[in-house]
Every structure is written in structure tokens, then in C-alpha cells.
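Selected chains only, in their assembly positions.
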Amino acid sequence: MENQSNQQLIQKLLNCALTCERCAASCLQEEDVAMMAKCISLDRDCSDICFQAARLLQRDSVIARQYLLLCEEICRLCAEECSKHHEEHCIQCAQACRECADACHANHQPIDQD
Amino acid sequence: MENQSNQQLIQKLLNCALTCERCAASCLQEEDVAMMAKCISLDRDCSDICFQAARLLQRDSVIARQYLLLCEEICRLCAEECSKHHEEHCIQCAQACRECADACHANHQPIDQD
């Protein structure tokens, strides 16, 4: 994936965040909610972090590109969990998370971990 | 304005929120930042509240439609302030805030104020 424009990246982040919100709300309506508990938790974290990433990029924050590293991490975790379930909202969420993770991967800057 | 679908309303809210983020960041780059101080404050509140409204709607929150009342209020205040300035980012922001305020107005539910 090539380096994307900010606007394309922001749209991927918002799409992922909205899909996670929808997935969490739908998981809470499922008959076997217990099976969805981990999915609900990850959806929430992923939504929070992707919305925040979109905002940092839109305001040209100095930390925005490093933030994408975290964003990629939570998107991968959320995609992995959602892909274990066969509900339509989980399938869509896994797809949105994977696309967002790839976009974050292609655009992030390293963080000094010392 | 007719009652809109959730998805149209969410797009208006996100558009307004992103425009406010951009306007605040651009105001901070202006030569006469002091003249923009009130605009920066309102942009920030408006962005925070519109993003939150979009999330509440997307997760079908019981409070979402009442939240739009607050959202309309901050959008009107932000539009009024932005319309005092002649920078392109303020003109765009005033327009996005007005459209969002109208959409919120057409879709909100009352709050019990007793």
C-alpha cells in the first residue's frame, strides 16, 4: 500500500471507528453475549483510538504519525477477534479493521522506546 | 429540513467536527491569533461535541437524540463566531456548523429541564 493522503487515511480511520461502534452495539444484542465479551472490549478501544487518530491527523498534530503505530496495533487485535465470529457485523468489522491497520502501517512514524 | 436518516446525520456531524479541527489548527497559524482566540475555543468544544454525537447515534444510544440539542447549541455559537472572520477556514467552518445545527434541530428530542 502506498503512502496515502491525509484525507484518505482519515476516512479509513473514521470508517473503522464507526464500524467498531456498530459492531459493539450489535454484539450486545446477540443471544450469546458472553461469547462476544472480548469483541465488545476491543471494539470500544479500537473506536476510541481510531477517532482520536483521525482528529490528530486533521489538526496536523506533531504526534499524529506516531499515534498510528498504536492504532495499527489495536486494529490488528480487533480484526483478529472479530474474524473468529460469523455474525455479519463482525465480518464487516474485521474487514474495516484490517484495511485501517494496513493504512496505519504504511503511514506511521517510529516511536523512541528507550 | 426533513428528518434525516442516521447515516446522513452522522456524516453532517463528522464533517462539522473535522472542519472545526481544521479551523482551530488554522486559526493558531494566523498572524493575529488573539483575534481568533474565541474562535479556537468554540471550534474545540464544537469538534468534541459533534464527534461524541456521531458516536452516540452510531451506537443507538438512548441519549443520542437529546444530545443533539446540545450539539445544535454549540454549532450555532461556533457558526456565529466564525462568520465574523473572513479567512477561508472560518467561512467554511461557519457553513459546516450551520448545516449541522439545522440537521440537529430537525432530529433532536426534548430534555426534561425540571
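When the chains are written out, they are named A and B in that same order, and each has its own residue count from 1.
Criterion: a contact is a pair of C-beta atoms (placed from the backbone, for glycine too) under 8 Å apart; a residue touches a chain by one contact, two chains touch by 3 or more.
Just so we're clear, the structure is a prediction, and the values are computed from it rather than from any experiment.
What's in place is 2 chains of the same protein, and the file's complete complex has 4 copies in all.
One rule holds in what follows: only the chains that are shown with their structure count from here on.
Distance from the subunit A centre to the subunit B centre is 24 Å, each centre being the mean of its Cα atoms.
Put simply, subunit B touches subunit A in their complex at residues 10, 14, 17-18, 21-22, 24-25, 47, 51, 54-55, 58-60.
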